[in-house]
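In this view, the complex is presented without one of its protein chains, the others remaining in place.
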């Protein structure tokens, strides 16, 4: 399935468009997407930091996603590095 | 010496002018003034409450006064019932 | 370096100004500002309140406000700006009775400093509150007894 991943914070440095689309074989869990995202980052983005990804979580628009959860049916997720608001 | 005592909070109910003048024999300490004030209150003010006086302290314009302290040379003090600001 | 503003505002002439408090405690080096605003409530101990009269021994009250600011600075260090203002006179429900604020580099300091300000004002400043009730009665609030040699670090934790 096609998954559109919105990039925030330091991940924006990886792609100025602010999102990336990846294809993951179904049935796909969040952990599968994480592996695909890491492979994509290592292959395409000089600024990609695996350590940042390890400290990041995936989320839908309404909630954080656990690693063993299925990906949202609408195929839209965000990858959230450690937060620093306020 | 003549001591002018400003009245605050519930003590204002005792005298609408907001102050009272008492004569205390020198050398006078705060505790002497307290005794004179209590005697005056019991004698002249129907609204006077000895319990309120017991919970009150005397003060100059710059500091609270201890019971064994001498009265200020300018003869001006205030009697401060328990506070309830804010 | 610690900057302090302490005010008594006669409600017949002016109102407390929360924006002025924020402004005063701001500084380019400060990331955190905590402010506390006390307002007259419509109900106290179950009685409907029309308004509150605040009586104040002004010169000593200002000294206590300044001491509150000094205690806040002692707690968090010299990089702080503090503001204490209290109304006096007859206030209506909703009127601002007290505004305190602290600006500091970080938020934890701002919270602790602001709390210190209001606790000192509440428990040590010579201010008296007379509540006027809808039924026509008026009562001076029971308060916190001052002691002649206050421990500067002492602040009660109870509410009144």
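First chain written, first letter: the chains are A, B and C, and each begins at residue 1.
Basically, a contact is a pair of C-beta atoms (placed from the backbone, for glycine too) under 8 Å apart; a residue touches a chain by one contact, two chains touch by 3 or more.
As the structure is a computational prediction, the values presented were derived from the model and not from experiment.
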Touching partners, among the displayed chains, of the absent chain: A, C
Footprint left on chain C by the chain that the document does not show: 18-19, 22, 26, 28-43, 93-94, 105-108, 110-111, 114-115, 118, 157, 159
On chain A, residues whose C-beta touches the chain left out of the figure: 6, 8-10, 12-13, 55-57, 59-67, 78, 80-86
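As a convention for this text, only the chains that are shown with their structure count from here on.
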Distance from the mean Cα position of chain B to that of chain A, given in whole angstrom: 73
Centre-to-centre distance between chain C and chain A (centres being mean Cα positions), rounded to whole Å: 49
Numbers and ranges of chain A residues touching at least 2 other chains: none
Set of chain C residues in contact with two or more other chains: none
